[in-house]
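Each remark here refers to the structure printed beneath this line.
Of the protein chains in this complex, one is absent; all others appear in place.
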Amino acid sequence: MATTTHAPPARPPATTTDRRRRIAARPAAWVVWGVVIFFFLNLLGVVASVLVSSFGRRWFDTWLPDGYTTSWYARAWDEFALLQVIVVTLEVSVLVVGLSLVIGVPAAYALARRSFPGKRLIFLVFLLPILMPPITYGIPLATVLYKFGLAGHMSGVVLANLVPSVPFVILTMTPFIEQIDPRIESAARMCGAGLRTVFLRVLTPLLVPGILASAILVLVRTVGMFELTFLTAGPDSQTLVVALYYSMSASGIRAQQSVDAMAVIYTSMMLVLLVVALRYVNPTQLVAQVKDEPEH
Amino acid sequence: MSAFSQLRLDGVSRRFGGQAALTELDLTIEAGEFIALLGPSGCGKSTALNCLAGLLPLTAGSIWQDERRIDTLPPERRGFGMVFQSYALFPHLTVRANIAFGLRMRRLPKEETRRRTEEAVRLVRLEDHVDKLPGQLSGGQQQRVAIARAVVFEPSLVLMDEPLSNLDAKLRLEMRTEIRRLHQSLGLTTVYVTHDQEEALSLADRLVVLREGRVQQIGSPRELHTRPANWHVADFMGYRNLWRGQVEQVDGARATVESSGHRLLGEVVGSLQTRADAVVAVRPEDIRVDGPGETRNAMSATVEVVEYQGRELAAEARTDTGLVLHLRTEQRIAAGDQVKLAVDPQRLLVYPADASAATDRQPDASGAAR
Partner (left out) sequence: MSGAGPGRPLAHWRHRLAERGVDRQLWLLVPALVFVIALFLYPFFYGLTLSFQPTRGGPFSDYARFFSDSYERGTIWITLRIALPAALLNVLAAVPIAYRMRGRFRGKRLVTTLLVVPITLGTVLTAQGLLNFLGPTGWFNRILLASNLVDEPVRLTHNYWGVFFSLVITGFPFAFLLVLSYLSGIDPTLERAAATLGADWRRRFTRITLPLLMPGLATTFCLTFVLAFSVFPSAVLVGNPAGETRVISLAAYQAAYEQYDYPYASAIAMIMGFVELVIIAVVLAARSRFYTGSTGGKG
């Protein structure tokens, strides 16, 4: 969920004062590290139990399954029509990323560069979809989309996912645009370039890192977005996370392990995205972009 | 290229949400002129330049290039070149591509683009750096690229926005000469914005001094240097001694002013009446120390602070009545010395004080305005 911090650069290396504090506060340090390790152990347990279970032949009241197999994956693949689900997931994500960039980047530009009456109000309107829980606006949104016959298939899923994505692009792009000297654009115009040329020949190349970062962020969020997709998807427009939810809530019908297998597929997809994402953005950016100057 | 014989600014004004940044600028620029817009920061000089460039829409007035109105045109269709304070080079393009950018935008034939780019590169002596990115160049080299980029398409007018202020002192002097040389050899028409009076005086044919968005004076460097139109301009043109006083007597072009117990005789600039409040302006270098025979405007003072400035000393002295004087001298003086000071009445200017108390820097009676 939401909202930005341009993660500030790391602090300079520890100084003598820091070192002294560390020694003085030894027991506190142990407690802190203990909590962190405990948290990670549990996290590991959560992820590993899904992973182990998905490869286990049978796993009842024991520490580990009594045998290993990969057959659950094949089963999950067929039972849940995973190929189609993954294709849908990719299609939705690519469309959402593309559209939100096309809509969001120009708006981010106008907001970063200009001041005009009502700017704060407009900023607030763009901020709202990020601040509100998806379920709150998702239900009226889904109702409207159904009314116009847009929900229940892919267009509804894409439209609904755009609602938080466009503001997200605006928020991530604004600092990137702000750090480009506006004089560079002025210089291009003085050289005879029109607005369109300035955008295509000067701004776009300079904004590539920002565009990549916000594209990857939107991608991760769209693949992981449950609520909005859940409310607007029809039977053939489910993304992986929604399909996973359905298979879980229908557990009992299907073997636990094949649900786990599906969860592992989802996890590995997310991890691949994560590895890619971390090449372009830092971890903090991935979760939150809190930009808390202008609108307060 | 659309050359013109005259560019006319007609009541050009710019307001920002009720705040006036530039008020009714009237100025006619003749082809081939070098004009400097001069003033302290916030005086509206950069606003004026941006309005002229088309980067900032006007809120009143118009701009005419001969008989063609151009203030409604976007910047890219005015055909002016511009050099920015921060250089504003395209960081993703090489030096060559930066310089060629304007020619590309004009869709000139490849061969001509190449030829004219080479020419411009030679002109600013960057032959060895054409394939580098701007980030790999020094400040002075970046500045040369910026200038080459602005002049390569032979613009009818070149605008320069404090182009030297990011350079160190030595480079600044070199580039100053370079800019004047280019202006002459290419036959450019240049409008140059700066806050540095020395730079403006040395470069320009005509200076426009602005203050709080209004033109204070337009004139040749000589006029500006010797006869500032009011005490604000004098302040800006290096008249560091500004003393408040009262007119005792006006005698044609001369007046006698009483300031902190001193009776000072000087040249009247503007209109003054007896008993009016006045401001007396003197340059530090016009105060003579222990001058033989000079008896007019003589004062005795104690030297308080001395700064070594090479051939000269800059010093601050205080008279018995508390008047503070800034002076420059080649004589060896030291803090604590008693000195006799004098000012030639021709070099002592007397201005009417403004009625408005709103100005933030009224010189006060003791002369310690700075």
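The first chain written gets the first letter, and so on, giving A and B; residue counts start at 1 in each chain.
The working rule: a contact is a pair of C-beta atoms (placed from the backbone, for glycine too) under 8 Å apart; a residue touches a chain by one contact, two chains touch by 3 or more.
Treat the numbers as computed from the prediction; the structure is a model and nothing was measured.
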What chains on display are touched by the one that is not shown?
-> A, B
Options A:55, A:109 or A:176, residue touching the unrepresented chain = A:109
Out of A:166, A:190 or A:206, which touches the unshown chain?
-> A:166
With the missing chain put back, which residues of subunit B would touch it? List them for me.
-> 10-11, 14-18, 57-62, 69, 71-72
Even though one chain is not shown, subunit A touches it at residues 1-3, 5-15, 17-18, 21, 24-25, 28-29, 32-33, 35-36, 39-40, 42-43, 45-47, 49-50, 53, 60-61, 63, 102-104, 106-107, 109-111, 113-117, 122, 125-126, 128-129, 131-137, 139-145, 159-160, 162-163, 166-167, 170, 195, 220, 224, 226-227, 230-231, 241, 244-245, 248-249, 259-260, 263, 266-267, 270-271, 273-274, 278, 282-284, 286-288, 290, 292, 296
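Basically, only the chains that are shown with their structure count from here on.
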When the C-alpha atoms of subunit A and subunit B are each averaged to a single point, how far apart are the two points in Å?
-> 54
Give every residue of subunit B touching subunit A within the complex, in rising order.
-> 53-55, 74-77, 79-82, 84-86, 88-92, 101-102, 105-106, 146, 149-150, 153, 159
Please give the residue numbers of subunit A that touch subunit B in the complex, ascending.
-> 181, 183-184, 186-195, 197, 202, 205-206
